[in-house]
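With one protein chain withheld, the remaining protein chains of the complex are depicted in position.
All chains are identified by letter, namely A and B, in their written order; residue positions are counted from 1 within each chain.
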Amino acid sequence: MTATTAVPPAAGRFRSPRARLQAYAIRHRSATIVVSMALITVAMIILPQVPPLSLIQRQSSWFDTFANAGVFILLAMGLNVVVGLAGLLDLGYAAFFAIGAYTYAYSNSPFSQQDLPFLPMLVVGAAVAAVFGIALGAPTLRLRGDYLAIMTLGFGEIVPIVFLNLDKWTEGTNGIGGIFRPEPLPIIGEFSALSPFAYYILMVGIVTVAMILLYRMQDSRIGRAWNAIREDELAAAANGINTVTTKLLAFAIGATTAGFAGVFNASKLTIVSPEQFLFAVSFSVLAMVILGGMGNIWGVAAGAFIVYLIQVVVLKGLNSMVEGLGIPVLDKINFVDYQYLLFGLALVFMMLLRPEGLFPSQRRRRELHIADELAGPIDEPGVIGALGEAPGSADEFGEAAGEDVPGRDR
Amino acid sequence: MTAIAVAAVAVYLIVLWMALFLFGGRTIDNAFPEALQQTVNALSIGAIYALIALGYTMVYGIIELINFAHGDIFMLGAFMSVVFIGGITGHNEAVTDIPLLIILLLGALLFSMPIIGLLNAGIERAVYRPLRHAPRLAPLITAVGVSFILQNVALTIAGSGDRKAPQIFPLEWQIPVGGAQISILSIFIFLLSMVLMIALQTFVSRTRLGRAMRATAQDQEASALMGVDANQTIALTFMIGGVLAAAAGVVWGLRFGFVRFDLGFNSGLKAFTAAVLGGIGNITGAVLGGFIIGFIENFSAALGYSRWSEFLVFVILTLVLIFRPTGILGQAAGDRA
Partner (left out) sequence: MTDTSEVLRADKVTKRFGGLIAVNTIDFAIPRHSIVSLIGPNGAGKTTFFNIIAGIYDPTDGRIEFRGETMIAHARRAWLEPILWLAMPGVVAAVTIAASFSGIAQGTVILGIFATVGVLLASLVTGVARGPAYQRFLSRFGIFRSARPNDMVVAGLGRTFQNIRLFQNMTALENVQVGMHSRLHAGWLDALLSTPRARAEELSSRLRAEELLTLVGLEGAGDGLAKNLPYGDQRRLEIARAIASDPVLLLLDEPTAGMNANETAGLTALIGRLRKDLGLTILLIEHDMKVVMGISDRVTVLDHGEKIAEGTPEEIRRDPKVIEAYLGAPAV
């Protein structure tokens, strides 16, 4: 039995079936994940064969779509560790995605004249991304949240620029093409453009394993430390947490996950180029995390899946539907072009109205609405600690700790 | 202070001259006029960055938020100017009739500045004010969202490439100085920016509202207790930031002849670096930082490395944040563990 730090439903003699199920799921996380993913996989194999899904595209195209969605699910789960669990705003996440992808490209393409086995490269790509995550994080994680965000934004800008400009080594704008697909695996079959089933199953496997591992991290001593840092960094340090290394770990895990996603993506699209990794990608993943529910691993996975489907299927579908109906003004609008605008609007609305996302983690919902609770009587003692500064706002411990500043009467 | 500034510019001129000669392969005679030219360029681009940096620094000073969308406000200011000059008044080429030119310039400024100022203040009211007491991450993420929205609005309306901006200020008007042809436009840009910055400085230090801004920046609670309306003051700060960014936008169009939807993203990062370099929250610092970044960018461009200018700025930002996060004019934070 794994003792966890997840918040169990309130103790009480008459627990609702839902609460009992929740408590059971928390205690047997890994089993729950495997079973759920198996059910989802089966559902996703059956559903595309029946309407309405079968009317939109063929089953094999659906497998393709699901496999691509899986890449973003992985990215969202990884960014969730950084933003949702540790509370660090990373605006350049796509850089690690790019690093994983290019690493695989260097190991499996006519350009590099290498053809290394896929599964080990999956690990190597993730490791290389992790190294860069540590390299970026080590000097910058001591900075306040705002500055960290800018630094990561800058890094996310620089990486595609470097890949673009060093064309002797990276083929510049054209990118590296003709990347070799993974070797056929037992049971799963061959990886090819025409039958994406193998990619789909592989992605399911990767996502399942990732979920299990990430939940383990969340429910562990480290996960508690991340929560503590996010709530109140000064208090966390004052309780023995080395905030720098703990944040670095979150960063590294996020980068590693993006690395996995990058390798998979490169092996599926068979081409990598700088445009695949611009800020819009970092922003999209961030939007997925926010919309899905920061801090909730299943939530962001669902969020990423939904957002990706909207992007790829729904908007296109809207286009054809509107075209078919012939509505005067609407049929001039290409919904696909507007997707990023819609993303931005959705993100801002979410932050204003429901920052905890569509599938919130209980913890985050409480944290994010603390401002509403503070609207009550100010001299209520229990709230004193939270007044005046939003949780997690301590800079390098300076002003946040200066409570008895000379000359200032209380 | 002015003496130091003049001396600094002179130093830059000499260093660039030598660099062009030693590394740029020019002859020592050719290098001088070129250096002079570039120095003037640096002053004008520095002035532009300074105007934008002021917006970042003032907002950060008053509510401790990095307004990610500020660069895009600048971009919209540039577009507004194009709309006025090219669209509304229909002038797409250089205007040599001086009174008309003056009217057009004034018109562009008076059109763009209020609109963008109000837009910025409006964004604050709609989007940042409700989140003022939320955990720090919330307004930050929202600002990124706003930035993204603004960029995509521009992208949707104006497309993804460079759009031509009418350069009504004739570029051929030049004064020969020291063998080089100094464009009067650059001088105009520099002077205009100086006027605006001095106006800002006067406003902040001498008027009641300006004092309110400084007080709120120092201690929001205490100034509220003194009767300062925080909401009004913050809205004013955003408005002024928008006005300055709009001016920078007008001037950008005149000088570079193009605008793009992602203009804000690139220049924004540089202007932000400038604000941090000078000392975030410090108005003089923003001006100082703006010019320094302008000069550095100009230096690398003059020697042929313009493709790496963003990289260079990012490196500078990294170094500043690691070694002296409070910037040049900020107090050293050496007492943190």
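Observations on the model:
Here, contacts are C-beta pairs under 8 Å (C-beta built on N, C-alpha and C of every residue); 3 or more make two chains touch, one makes a residue touch a chain.
This is a predicted model, so every value here is computed, not measured.
Looking at A:Q114, A:T173, A:N242 or A:S320, the residue that reaches the missing chain in the full complex is A:N242.
Contact with the undisplayed chain is limited, among A:A31, A:I46, A:L119 or A:A135, to A:A135.
Residue-wise, the contact with the chain that is not shown comes from A:L234, picked out of A:I73, A:I99, A:L234 or A:L347. Counting over the whole complex, chain A has residues 1-5, 7-8, 10-11, 30, 131, 134-135, 138-139, 141-142, 213, 216-217, 220-225, 227-228, 231-232, 234-245, 248-249, 253, 363, 366-367, 370, 381-388, 391, 397, 401-410 touching the chain that is not drawn.
Here is the rule we go by: only the chains that are shown with their structure count from here on.
Taking the mean of the C-alpha atoms as each chain's centre, chain A and chain B sit 34 Å apart.
Chain B makes touch with chain A in their complex at residues 60, 64-66, 68, 127, 130-131, 133-138, 140-142, 144-146, 148-149, 152-153, 155-156, 265, 269, 272, 276, 307-308, 310-311, 314, 317-318, 321-322, 325, 333, 336-337.
Contact residues on chain A toward chain B in their complex (touch as defined above): 83, 87, 89, 91, 139-140, 143, 145-147, 149-151, 153-155, 157-158, 161-162, 165, 279, 283, 286-287, 290, 337-338, 340-341, 343-345, 347-348, 351-352, 355, 367-368, 370-371, 374, 390-393, 396-398.
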